[in-house]
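Below is one structure, written out as structure tokens; comments come after it.
Every protein chain but one is kept in place in this view of the complex.
Each chain carries a letter (A, B and C) given by its place in the written order, and its residues are counted from 1.
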Amino acid sequence: MAEKKVAKNPMKPKKKKDTQWTNLTKGFIRENPIFVFLLGMCPALAVTTTMETGLGMGLLVIFVLTSSNIVVSLLKDLIPKEVQIPAYIVIIATFVTIVGLLTEAYAYELHQSLGVFIPLIVVNCLIMGRATSYASKNDVKSSAIDGFGMALGFTGALMLIGVTREIFSSGAIALGVYLPFPFEISIINTEMYVFNMDTLGGPAGGFIVIGVLLAIFTARGNALKRKREVERQAWIEQKKKEAAERKRKKDMESAGDAA
Amino acid sequence: MISPTVFFVAIVSSMLINNVVLMRFLGVCPFLGVSKKTESALGMSLAVMFVMVISSILTYLVYHLVLEPFGIEYIFIIAFILIIASLVQLVEMAIKKFSKKLYKGLGIYLPLIVTNCAILGVAESNIRDGLASEYGFGGGLQVAIVTAFGAALGFALIMFAFSSIRERLDHANVPESWKGVPVSLVTAGIMALAFLGLGGIV
Amino acid sequence: MLDKLKIALTLLVVGAIAGAAIVGVYTLTEERIAANREEAQNADLMAIFPDMDISKLEREEMDLNYLVERMTAYDSDGNELGTIFRGISSSYGGDNTVLVGVDRDGKIVKVIISQTSDTTNIVRDVIDLLDTQFAGKNFDELSHDAPSGATQSYNSVWRVVEEVSLQIEGDPTQEAFRSVFEDADSYSVVFTFEDKAFTDEYVIRDADDAVLGYAYLIEYDEDNEVFLIVDKDDVFKGFVGIDNVDSDVEDAIVYYDDQIDSDLVDIMADSGDVLEDAINDLQPIVEATTRIDKEHVVRYQNYYDDEDDHVGYLYTGYSSGFNGMNVIEILINFDGEIVSIEVVRTSDTPEYIQPDVIDQLDNLYGETSVDGFEADDVFAGATSSGRSVLNAVGAALEAFNERDGE
Partner (left out) sequence: MEPFIAIITVAVIITIYLGTYMLNKKVPAPYEKIDTETCSACTNYACGVKQQFSEER
């Protein structure tokens, strides 16, 4: 608590103006569902063998999370508190069924490659979590933005993992294989020996890559914290100095006045 | 009549080769969340085992007796999750009423099970692409039960092993940014590598 | 109470809307999903013959051990490209569906695992191998090298390829029979002998299921298999080797070439010395002539009607008649009643056996025992043929009752 109070002063001199903007972006890094809250780890491990499947999964989650947040927020006064959870489960399951059907119809390859993980969006803690902790308490607009932002952060994390795994296991990034893009290309295409680690494309790779990325995230957070701490100390020093200066001046002035 | 070999294959394959956690990435949330202590890991595994077997039977029956005959397989997601959720409610209620001791041990994990991917994942694979889908209705049911039991055993095995490792890791000297979940994930990755070696045994 | 009702109603409405939404989306996407599923199936086929015109594909169902479908592929001009076989074979995770494409020269174009329940990284090892192992090869060049760690998955593919090989290269046994009987279309083992030099008796039939002849499998050792073939009237048709035959066996086969088309019994009488001297290898021929001494019912087989329902057991009976051996097939239902009797092979004179025995057989239908029947009464005019049939039927019923008693 104390840290926050003080840190506010040097780091954020101006007030947050656009709250909706921060509402949207908070899921990107600061409250990233995967790297900070460890939500939805199952898909993060299973469908990130390539960047594209990660992106596809992310798109589905964006759809489900945004729409379920909207509906939950719309119905928040209608649904009695006693049956909140059952109602949310029904709403989420409905959207997941719909998104599953749509994927099978319009992105069949993606549907096949995601397999069981499409139904499993239902039990993704992220979606239920946003519904109970945010959408049930806020208005429709901010719920929609919150859901969209959180899902974007989720998608970004999946893509980051996917890119890492794909590049290290195959040395290239393929596009248009699973998603219905009008083209099918593969970029980067390196033949270097380092980029031939099959293991990272397999089951073990998921755990290891996420572990390493998580460590990097934590290290970054720690470094930031330390930097802020240093700055805070410096600021306090400065303030102290200023105060001392002022006091001395005042003393001098008062001494002068007195004289 | 299904030969015992099939059951053996089903149990070995669902427990070791296609281990729910390490190979199929189902139930990773409790795997990371409830594995800090061996005791809680075992409690969770026991609750999962119980619910997984019963929910596999129920979802299998509902799918083949209700959804399939009417040609409405496409609502299986919503049907399955609600069946599992109601089952968990019933189990919780029964435990509350009849055994305080059991509730103390398992009660805390039961609500978590609804959102455990492993339960829904195993139920889904039983009706879609698993070993159970290759036998007729009755035989499939038997195989489904065995598969679910094997999967739950595999889950318990991994939970136990992983929580034991984690208890040691707590006392290990790990670089600051790797402490906690990151190093656990890498450990799990190495466990998965080891399980990869079991691939050819059946 | 009103509160509870309100809660229930709310959720019911939510549920109904949810259900309606799902159903709505389903109706919208139903056709596209079906089309996608079909296209996905065809995509694998297209991978085998990229020039194929999918609309011209000729599909034919198959009912073999593994193969379920045979598809003939044509390009857009109507030229035949080759054949694709679809086979289903089990592996540790479940069934694997395997597609084998064969071009018109009998070369494998491509082998594809189109559906699998096995773990992805294990199957990947097998998939990596498929192109080097199979693509562009003839069936006789194949070698069974399973990758370590994926034996089950690999074997499931191998079994399908092996059965395709039988289809393309032909079944060596079938080929052997065909070299004697041009019309040979199918064959089956009717009896397995334990105490003779030959092990299996095969019946060879043509496309109309009429019996062409019989073959007796003589296994000298692992690599030496020879068929002694006789036609349906016990006329010797020669020896045919299906595997590499040793040179002395070959000599014997050549020796008997002169005897082709003579009656088995005559050969016996002629060549006694020769047999004793040198060609002990061909002892079976002696036994083949004496097999007719035994009157027996050979093993039953399950009998299925046109709708594939298991309706009873079909017994094959051997019994000597007036001139020689009669072979009789007796169908018995689960209650032990005779459903039908058919004389599939006879050495007796048709003028006698047809009106006096075969046409009278329906008198026995529905009976559970032949004790009350006398050959003299039922089959007046062809008593010994009739007695032989009665003996066979009686033996079959006895065999049924023994089996039933177990």
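Assorted remarks:
Following the convention adopted for this analysis, contacts are C-beta pairs under 8 Å (C-beta built on N, C-alpha and C of every residue); 3 or more make two chains touch, one makes a residue touch a chain.
What you are looking at is a predicted structure, and each value in this text was computed from that prediction instead of being measured.
Every shown chain that the unseen chain touches in the whole complex is listed here: A, B, C. Note on the undisplayed chain: of the listed residues B:Val6, B:Leu46, B:Ile72 or B:Val174, the one touching it is B:Ile72.
Between the chain not shown and the residues A:Val90, A:Ala151 or A:Ile167, the one that touches is A:Val90.
Considering B:Val114, B:Ala156 or B:Met191, the position touching the chain not shown turns out to be B:Val114 (whole complex).
Residues of chain C in touch with the missing chain: 4, 7-8, 11-12, 14-16, 18-20, 22-23, 26-27.
Those residues of chain A that touch the chain absent from the view are 37-39, 82-83, 85-86, 89-90, 125, 128-129, 132-133. Against the chain not displayed here, chain B makes contact via residues 29-30, 32-34, 36-37, 39-40, 66-67, 70-72, 74-75, 78-79, 82-83, 85-86, 89-90, 92-93, 96-97, 100, 103-104, 107-108, 111-112, 114-115.
By our rule, only the chains that are shown with their structure count from here on.
Taken together, the touching pairs cover every possible pairing of the chains.
Each chain gets a centre from its C-alpha atoms; the one nearest the centre of all protein C-alpha atoms is B. A count of C-beta contacts for the chain pairs A-C and B-C puts A-C on top. Chain A and chain B have Cα centroids separated by 27 Å.
We define each chain's centre as the mean of its Cα atoms; on that basis chain A and chain C are separated by 61 Å. Centre-to-centre separation of chain B and chain C, using mean CA positions: 43 Å. Of all residues in chain B, those that touch two or more other chains are 23, 74-75, 78, 196.
Contact of a single residue of chain A with at least two other chains is seen at positions 86, 90, 93-94, 97, 101, 202-203. Listed in rising order, the residues of chain C touching chain A in the complex are 3, 6-7, 10-11, 14-15, 18, 21-22, 25-26, 28-29, 32-33, 36-37, 39-40, 121.
Every residue of chain A that touches chain B in the complex is listed here, in rising order: 38-39, 41-43, 45-46, 86, 89-90, 93-94, 96-97, 100-101, 116, 119-120, 122-123, 125, 128, 199, 202-208, 210-212, 214-216, 218-219, 222.
Chain A contributes residues 75, 78-80, 82-83, 86-87, 90-91, 93-94, 97-98, 101-102, 104-106, 108, 112, 202-203 to its touches with chain C in the complex.
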